[in-house]
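Below: one structure in C-alpha cells.
All protein chains of the complex are present and in place, except for one that has been dropped.
== chain A ==
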Amino acid sequence: MSLRFVLGKLLRALLTLVLAVTFVFVVLRMSGDPVTQMLPDDTPASVVADYRQMWGLDRPLPEQYARYVAGILHGDFGFSFRDDRPALDVVLERVPLSLELGLTALALTIVLGIGGGILAALKRGTSVDHATMAMTIMGHSMPNFFLGILLILLFAMTWRILPSSGVGTWKHLILPAVTLGTSYAATVARFTRSSLLEVLNQPFMRTARAKGVPFRRRILGHALPNAGIPIVTVVGLRLGALIGGAVVVEPVFAWPGVGQLLVNAVAFRDLAIVQTIVLLIAVTMVVVNFMVDITYGWLDPRIRVDSGEATA
C-alpha cells in the first residue's frame, strides 16, 4: 500500500467528517429552538433569553459553529442540556451496550447470511435454494420493528420464555439480537449467493475441477475469496453502523444503547448529544471503510497493485 493511497484516504476521511458535523450542526439549529422545546410554554421570555445566553444559542451561527469545532479539537463535545454532563460521557457510557447487541446481531447476520447464501448457490435451482431465497424476500419485506413486536408477542407474552425488554442476562439479548441480525442476513445472503454463483460459473472453477482439486478446496480456496468483495462490502456497511446502535430495534426492546439515546436526544433537541453521536457514527464509518478497502486489496491483487490510482 502506497503512502499516497493512505494519505488520499485520510484526506477523504477528514472531509467526510467535516461535512457530517457541519450538516448536522446546521440542520439541528434550523429545525427548532431547543430552549422552547425544553421549557414549559408559559415560561417568561426573560427566562428563555437567559437560557439561550447560558448555552450560547443567542450568538450568530458562524460563531457557535466556530466555538463548537474549536471545542471538539480540545476534546470538548459540549454539554447535554438534559443531563447537564459532558455529551461525550453520556454517549460513551451507552456504547458498550450497543456494541454488545450489535456484535451479537452481526455474528448472527454473518452466519445466517453467508451460510445461507453459500448453501443456496451450491444447491442452485433446488428446493433448498428456493426456500432460502423465499426467506430472504420475507426478511427484506418485513419491517424490523414488526418482527421485533412479533417475537415479543410469541416468546415473551404467549410462551413467556424470554424477557421482552431491558438488559441483564444473556436472555435479554436474544430477542433484540435475532430481530436485528435476521433483518440484514437477508441482504447478505442474496449478495453471497449471486456473487458466488458468478464465480462458480468461471472457467477457472471448471479447470480446478478438471484438475482434480477437491470440492472443499475449490469452494474455500478459490470460489469464496473471489466472491468476497461484494460480501465484504455489505457486511462492512453493517459493521460501520454498529456503534450508532439500532435506532428502531433498541427502543422496541427498551435496550438502553446509543440508538435509543439518539432517538430521545433528537426528540428533546439535545444538540450536543445528537452531534456527538453523529460524529461517532461518522468516525466509525470512516474507519470501517478504510478496513474494507484494505480487505479489498487482500482479496483482489488487481486492486492491491493498482491501489495508488484505481481505488483512491
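Just so we're on the same page, contacts are C-beta pairs under 8 Å (C-beta built on N, C-alpha and C of every residue); 3 or more make two chains touch, one makes a residue touch a chain; residues count from 1.
Please note the rule applied: contacts and distances are computed from a predicted model.
S.K.: With one chain of the assembly withheld, which option in "glutamine--fructose-6-phosphate transaminase (isomerizing)", "Inner-membrane translocator (Modular protein)", "Cytochrome c oxidase subunit 2" or "ATP-binding cassette domain-containing protein" matches that chain's UniProt protein name?
M.R.: "ATP-binding cassette domain-containing protein"
S.K.: Quick one: which of A:Gly75, A:Gly168 or A:Pro203 touches the chain that's been left out?
M.R.: Here the residue in touch with the unshown chain is A:Pro203.
S.K.: Out of A:Pro40, A:Pro60, A:Gly75 or A:Pro301, which touches the unshown chain?
M.R.: Answering carefully, the residue with contact to the hidden chain is A:Pro301.
S.K.: Can you say which of A:Ser164, A:Thr192 or A:Asn226 touches the chain missing from this structure?
M.R.: A:Asn226
S.K.: In the complete assembly, which of A:Pro96, A:Gly166 or A:Pro214 touches the absent chain?
M.R.: Selected residue, touching the omitted chain: A:Pro214.
S.K.: If you put the missing chain back, which residues of chain A would it touch?
M.R.: Answer for chain A: residues 202-204, 206-214, 217, 221-222, 225-226, 299-302, 305 touch the chain left out.
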